[in-house]
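Just passing along the structure, written as structure tokens.
Here the complex is missing a single protein chain, while all its other protein chains stay put.
== chain A ==
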Amino acid sequence: MPRSTRFSLNLLLSFSATLFFAGCEPAAPTVADNSVSTSDTAGSGKKMPVAAEATSTETPVSTTANTELQGRVEIDGSSTVFPISEATASEFYKKFPNVTVNVGVSGTGGGFKRFTKGETDVSDASRPIKGEEFDAANESGVSFVELPVAYDGLTIVVHKDNDWVDHLTVDEIKTIFNADTAAKSWSEVRDGWPNKPIQIFAPGTDSGTFDYFMEVVAGKKGSLRADMSTSEDDNVLVTGVSGSPSAIGFFGVAYYEENKDKLKAVPVINPETGDAVSPESSTIESGEYAPFSRPLFIYINAKSLSRPEVKRFATFYIQNAPKMAEKTGYVALPADIYKMGLKNVRSRKTGTHYVNADGEKREGPVTEVFQATNLNTGK
């Protein structure tokens, strides 16, 4: 058909023409602004030790690249952690251009499935390793170093014009999201709120985000209501909540930061202090924003760590984690955690802190769980 040839030629021509003209688009202000504003908060004394250590032990990124080191690092796992790993891999490339770093997005569970068989060197995870995954790793002789790399604050959002929700308590959140209470209208949540139907937008049931939210809100045995609109793509949730005035939804803080003009983040009452706390880098880092902030992890195969390129990538990752976390919209962990992570990588302290000797999950904030005394080597 000559017409379709002509059309394809036209398209190719117009395409190549645009290549010439599409020179200078306005800079993406979102990313740049974000990294600037958050690095301000990161400038507080807390992070200095890591930064100092980074400069003292390793040459800074800006020095000339080392083309000598060869090899490859295979990373797979959570799509939530992916941006951090990608940013780190991209910086690492500038330093060691001949080390191939590939990052996949098979999801936390899918990543662990490959990792515990020894197929990958590093596994990204938006939740700590589970008991059965730990057993699988032990069975196939895979030992690993566990490293928390950043905080992600789950943000509960409502429509911009929603003028009644000033804050929510954990119990009210349970009333909305739990399967057995499943509030139909806002008036059921708190007296005095309008009798408008609640529409709920939630991440897909396969995501670590959904898992984490369910664990906090419904506990181990309960379940979340089934009549929520779910999507694997958090941008769909943003569109959903910003499109209906009586909607509520939740997702990672990075998506809220990019859509502040369309959404309103709901402050959550901290069950310990009773204060309403908004999800901001400072409150997530200090642990005030509870219980909806969660740590993100990477797991490094201990056998791979003996390879020069993986060893260097692992140290590079942990030393640059605060910077990379902020660059990608997450929140840096306290400096002590990175310090201990670096120590664990260097002395190859393998095992998880999140599974106790009975194979059960250890609960609590990362600062309490990630302690040398909690390390379960699994042998």
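Everything that follows uses one rule, which is that a residue touches a chain if its C-beta (ideal position, glycine included) is under 8 Å from a C-beta of that chain, and two chains touch if they have at least 3 such contacts; residues count from 1.
Everything that follows uses one rule, which is that contacts and distances are computed from a predicted model.
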Report the protein name recorded by UniProt for the chain absent from the figure; options are "Rieske 2Fe-2S domain-containing protein", "RNA polymerase sigma-70 factor, ECF subfamily", "Phosphate transport system permease protein PstA" or "Ring-hydroxylating dioxygenase subunit beta". "Phosphate transport system permease protein PstA"
Thinking of the whole complex, not just what is shown, which of A:Glu68, A:Asp161, A:Asp191 or A:Asp358 touches the missing chain? A:Glu68
Return the single residue from A:Ser85, A:Asn162, A:Gln199 or A:Asn344 that touches the missing chain. A:Ser85
Given that one chain is not shown, which residue among A:Val310, A:Ala332, A:Val345 or A:Val366 touches it? A:Val310
Among A:Glu172, A:Asp234 or A:Glu326, single out the residue that touches the unshown chain. A:Asp234
Residue-wise, where is chain A in contact with the chain that is not depicted? 1-2, 4-5, 7-9, 11-12, 15, 18-19, 22-23, 25, 27-28, 30-31, 66-72, 76, 79, 82-83, 85-87, 89-90, 93, 98, 100-106, 110, 118, 140-141, 232-235, 252, 254-255, 257-259, 306-312, 327-329
